[in-house]
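A single protein chain has been omitted; all remaining protein chains appear in their positions.
Up next, chain A:
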Amino acid sequence: MRLSSKHLTLLILLAIVALAPLAFPSNFYYRIGALAFVNGLAVTGLVILIGFAGQVSLGHAGFAGIGAYTCALAPIYLGLHPALAMLLGTVISAGIAWLIGGPILRLKGYYLGVATLGFGILVSMVLANEVPITGGADGREVPELGLRAALKFIGIDLSNAQFWYAFTALFLLGGAWVASNLHDSAAGRALRALHDSEIAAGTVGVDVARYKLSAFVLSAVYASLSGSLLALMNKFITPDVAGFLHSVELVTMTVLGGAGSVPGAIAGATLLTLLPQALTALQAYEHMILGLIMMLVMIFMRDGLVPTLSRALRGRG
């Protein structure tokens, strides 16, 4: 069987995830890896929205917040198992995305950016101000998922960090697989078509508003899952997860890695998760160097890291 480039990319990703622990000097790196995967999942959703469909969102952390807080609150108020709470979070996020997506996605460019920004701020304000329920800015504890104990019972004994590394990697690989499937399908072509020319997409029969909404809802589901995983992994959550900075961070990861490419987005998420850790040695200069790297990448690699590098490797740089 001939390997398609989609399967090759996913295999490489799988190999990196599986082999990286061999180079980990300590258990701490499993945690950094898991954080990169959690970010990578949200960013893969943004690849669908920004990279495929060409619609900007500066508020997707809002959906991460909904996913995170559903995992914190649903087990207490509704007695749901955390895993079901995660599912409920995605349903709520998808529902809200569907409701606000209709009016919001009629806007274009920076108007859309500002509208989504408003949504993200709204969510983080609610989370910060509804103190009796959410615990406000001090945050809130999140119940244990319990899957690790279940695995131990059947004889798979992982440390907490190892478990979350593997568990979040599964979600990331699954998310990347789905996004790659979408890219090469009729729906994915419709999204990429309306990105380039809405009028031409309409002319070939694409219902532009409907497809934009699908991309928005899908990316909200990704962000929501990412938020849920973060909450369950940390067993604690604050409104920062829904904050403006987190939204901007996600968009930056998307664009830096290469908005149109799934592996690019994952590389961007990994890079921006790892760099701050690697640069802590430089202390005061950490943020300066981080900013400088981001600027240089955007100036010299406008399509993002991975698309630019893979073009250069194919010798058409």
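Definition applied: contacts are C-beta pairs under 8 Å (C-beta built on N, C-alpha and C of every residue); 3 or more make two chains touch, one makes a residue touch a chain; residues count from 1.
In the analysis below, contacts and distances are computed from a predicted model.
Novice: Just to verify: the chain that's not displayed, which of "Monovalent cation/H+ antiporter subunit A", "NADH-quinone oxidoreductase subunit C", "Branched-chain amino acid transport system ATP-binding protein" or "Ligase-associated DNA damage response exonuclease" does UniProt list as its protein name?
Specialist: The missing chain's protein name, per its UniProt entry, is "Branched-chain amino acid transport system ATP-binding protein".
Novice: Taking the entire complex into account, which one of A:39, A:134, A:214 or A:234 touches the absent chain?
Specialist: A:214
Novice: Which candidate, A:200, A:278, A:298 or A:312, sits in contact with the chain we can't see?
Specialist: Here the residue in touch with the unshown chain is A:200.
Novice: Contacts of chain A with the missing chain: which residues?
Specialist: 178, 181-182, 184-190, 192-193, 195-197, 199-208, 214, 218, 260
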